[in-house]
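Below is a slice of the complex: some chains, not all, each in place.
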């Protein structure tokens, strides 16, 4: 099975990259399943229904979120009728939407996607380690699903790596999001879980994590906000990770993906 | 001028990688100046005089530190007699050692190295932006020095990127350290400063940021420490960034470096 | 029913205050139930079995803990055989000991004690609001118990106050601990829950939160640790809160308690 995960899409520049590239990649690479993190898609903050639909039309099977899940308040409503949009599983009980869902590919394979928020240097939610334990008990890889993808949305590399090892051999892919910087530590862990600390953002890399530089710089140097953060509008780099799974749903191959914009291009050479 | 920066060396595994590889790289690539971040070199915590000497003998011109600068208390003493070891410049006045120093290469070029601690999600020190302003006023690129390297030791990608833009065109290289994960966002900024959010650690990547997995995993899942953190002992990946400067001391080329261990190899193709 | 809660006992000075004062207070005030927070009783870090026994002998019915619960590793063991020692209820599943327990007073009244850790500016544990909800469902005031005391161990005043309002009318007393400073905002909330943001520590107030001043001052000014923290050894102030409950287990009267040491004395005038 061929998976593509695309990291935090930031604003209009990021959306254009997804809409332009994803249909072609889906076809060219023969992708079976595509996940897009959309927590910054709407002006940098949250996601709207029409943007979510755009991603699904462009070839995404599932859209994940993060700490900005509900910055667009309409997401609190439409998430209930959009099973392909999932929000972090460790939000409090009663939060609209689901934190994990099972999808079927065109060829009938069942793919579990779980979105989880880290807690180190983040707003404290419930234990991400206990949360994944519950999800995997309910739907074990090889039993309840044929592939399992975790979007671990977190700040600290230590927490993300510990989490990767915690589920090693029990999920197909753990990919981090939230720092908006792609990491080069992609690897297949010992028990054959594909791992990458951060997928990077899909946005303009001549920026401060996707945002126009001016206001962040002003805040760092003066400590006084002067205006809202606005997404940077230069050409985006589509960033993510490509994974080929074996028959058991574990990782056979992993490669970073970086297309367009300012970063050095990277594509899987195995497809 | 040819620069190599090597990220946080973690424990014995990391030290072996440096000692094995650096002499060969220095020669093969014709390096003019090499900086090694040594804040985790001694058992994961700080640096001793003999380890610092080892790095210098292996081909480092300068050793930088970070939030673990003085975990080995002998560093408080020997840093005074070792001008090639520098600690973050934004420590309080009166801290032993220097936070910036000017070195001469074999061919007589003057290289300024500044080590700075970020403040987001870190112990609060004085303003890193004001600190670099002072250093660059005292020693401007092209006037007081022929190259200027900043090791920005920080957690948050936003702060590192904002810092990069802040000094764009005024220093040769801003390279982040501390997250222990190499990033793939290396680029030459608009005013020709080489930039990379994190150099990555030089250590065993089958670990939690270089440390044996067991104790970090236990702490994340039980919230109760059971033993000390120990560096992981598998083969290390030497991680860093290679930069070629033009005559003005600004960046002409940049490439990531990853050699050995579990990560995909990367070397500059321009040397 | 007459309750006394005594805040974080710090080191030997704090223990002496408890052992000296508590037997007399118990008698003089005709106390029905006494809780002592013991998380800093052993040299400032954690609690040992013999210290816990000391508090129980001196007149405590229950000893609570906090973020330092298991700094003395023996507590991981003896907490299993000491039902009167409780640790925060929102630790991960599988943590030794209990986070809530039901006790009987001499006159047969049932008192529920719950110890909870806040999450703001603290190590992230599971949701304290969800945790108390579960405990109160299992043992509602007036049904499962005749009095309910919550020791909310937290840093942020906002979280403590929000928690107080959240359980207002459903518990007898919410008292904060952890900041080691007694607050003067004790009051009976609208639905008759007694509330005080922090009980204060029982320790030497010529100190930095109970610790000898020298090392904390050195760390704040130099950012470099030089030695361990040691409890200050001057005379301690016993700090806490006294509450008189009505027949329904809700608060009729509340008063701060400060006895000995440097702080202005305060005692309930209603007993």
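A, B and C label the chains in the order they appear, each numbered from 1.
Methods note: a residue touches a chain if its C-beta (ideal position, glycine included) is under 8 Å from a C-beta of that chain, and two chains touch if they have at least 3 such contacts.
The shown structure was predicted, so the numbers you read here are calculated from the model rather than taken from an experiment.
Asker: With 3 identical chains placed here, what is the total number of copies in the full complex of this structure file?
Answerer: Number of sequence copies in the full complex, not just those placed: 4.
Keep in mind that, in the parts below, only the chains that are shown with their structure count from here on.
Asker: Line, ring, star, complete or other: which one describes how these chains touch?
Answerer: complete
Asker: At the place where copies chain A and chain B touch, is the share of residue numbers found on both sides over half (same) or under half (different)?
Answerer: same
Asker: Taking the mean of the CA coordinates per chain, how far is chain A from chain C in Å?
Answerer: So the centroids are 42 Å from each other.
Asker: Could you state the distance in Å from the CA-based centre of chain A to that of chain B?
Answerer: Measuring from centre to centre gives 29 Å for this pair.
Asker: Hunt down the residues of chain B that sit against at least two other chains at once, touch-wise.
Answerer: 221
Asker: Can you list the chain A residues touching chain B in their complex?
Answerer: Interface residues on the chain A side: 121, 127, 129-130, 155-159, 161-163, 165-166, 179-187, 189-190, 197-198, 200, 205-209, 213, 216-217, 220-221, 256, 258, 262-264, 266.
Asker: Flag every residue of chain C that touches chain A in the complex, lowest number first.
Answerer: Against chain A, the touching part of chain C is residues 92-93, 119-120, 124-127, 129-130.
Asker: Using the touch definition up top, name the residues of chain B that touch chain C in the complex.
Answerer: Touch list, chain B to chain C: 70, 76, 91-92, 94-95, 123, 125, 221-224.
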